[in-house]
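Omission of a single protein chain aside, the complex is shown with its protein chains in their original locations.
And then chain A:
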Amino acid sequence: MNSFSGQRRLTVAVLTALALATSATACGSGLGGTGTKAADSGTYTVWDPYPQFAGDSAWTKLLDDCGGKAGVKIKRTAFDTSDLSNKVLLAAQQDNSPDVLIVDNPVVPTLAEAGVLTTTDDNKLDTSEVDPNLLGAGRSGGKTYGTPIGVNTLALYYNKDVLEIAGVDIASVRDWTSLTAALAKVKKAGKKGITFSAIGTEEGSFQFLPWFWGSGAKLTRLDSPQGVSALSLWTDWLKQGHAPNSVINNTQTTSWQEFASGDYAFAENGTWQLANAEDVGFDYGVLPVPGADGGTAAAPTGGEFVTVPVQSDTGRYTTTRKLVSCLTGAANLYTTDTTLSYLAPTSEVRDKQMAADAKFKPWAEAVKAAKGRTSGDLGTKYPKISEQMWKAIQSALSGSKSPKDALTAAQRAAN
């Protein structure tokens, strides 16, 4: 019996060693795979967050054209936005980064902090044409880590039919007081006021920012009187029934569905809904989010940056630069942004877009006032602040804390 168990122990040891050896070789062949990629200099990998564009879409064709011009083949992989940053971190860990990475702008400082991205000093991308307020999202520690491929932002969509029934003149909506007054009129007329997304994710913070910035508050101090006034505006809307309680759980998509039902006077939503807006079956208009005392509030910029991840084979950067310039150079930017239904990050191309289609006009205005979420050297501090901000929004809107207490707690936790 004794010798049997001794034997068994030995066998286990041997098997373990075998398994470890096998897994080690598995890792080895994995690394070998990376090596083949580097050696196969004719194929360049592009990762983007546009799974909605299939292999036969205009976007894929554009990528292939650019690859053709640079004399290389493009291997494109599309990821879900929320998935992409972790995939990139993992790939970088294994020295297997894509050649071109198109990534949501607030993620850029995080990836830059991780040492995944090259600066424009290294990759020699030309960003001189891009509006500085839009380039800001891709800057961290005084360096720039890419160039925006296109931008979108938030504004207020309004339903002309509902406003007419309620007797609201949209020209009278200039600041928060007049907006709230308009909502009261809409409610009196038996219609619903405004819908937005206040969900407990980055989306909620994104939607709150135009109001937060419009009050004059700064992200470095969440619990300033201005910040509290912005959160109180939302909370009061909920209390008075100007906004539905469901906003606490609304994503921007579900919020849009509420607006598309035709009952709501206003909806805060993004440029990307323009195509859907044509199908809602009622007359709509677009108004930049007003500031607390009038003017246009700064809305956060959405949209992706084209970045060039660090490669062990630095010789690849030359071709990569050709690819990126092809996508974002003045000549092609119009095609790219029309393909992606974004606004261009340069005023020259935006003018061209407005000339082609007047519906871009209010958006161009909103983009001019827009601000990157990580701008102002917030960089990797932003994710922490944003998480506390959406928690505060949720606490205040659900009534578990007053706006002031919620933001005070958020400020304490963000530091």
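Everything below uses one rule, namely that a residue touches a chain if its C-beta (ideal position, glycine included) is under 8 Å from a C-beta of that chain, and two chains touch if they have at least 3 such contacts; residues count from 1.
Convention: contacts and distances are computed from a predicted model.
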(request) Would you kindly match the missing chain to its UniProt protein name, picking from "TonB-linked outer membrane protein, SusC/RagA family", "Nitric oxide reductase F protein", "Sugar ABC transporter permease" or "histidine kinase"? (result) "Sugar ABC transporter permease"
(request) Consider the whole complex, including the chain that is not shown, and state which of A:V186, A:I199 or A:A260 touches that chain. (result) A:I199
(message) Considering the whole complex, not just the chains shown, which residues of chain A touch the missing one?
(response) 4, 7-8, 11, 15-16, 18-20, 22-23, 82, 85-86, 89, 92-93, 106-107, 110-111, 113-116, 199-202, 244-246, 248-249, 258, 380, 382-384, 386-387, 391, 394-395, 397-401, 413
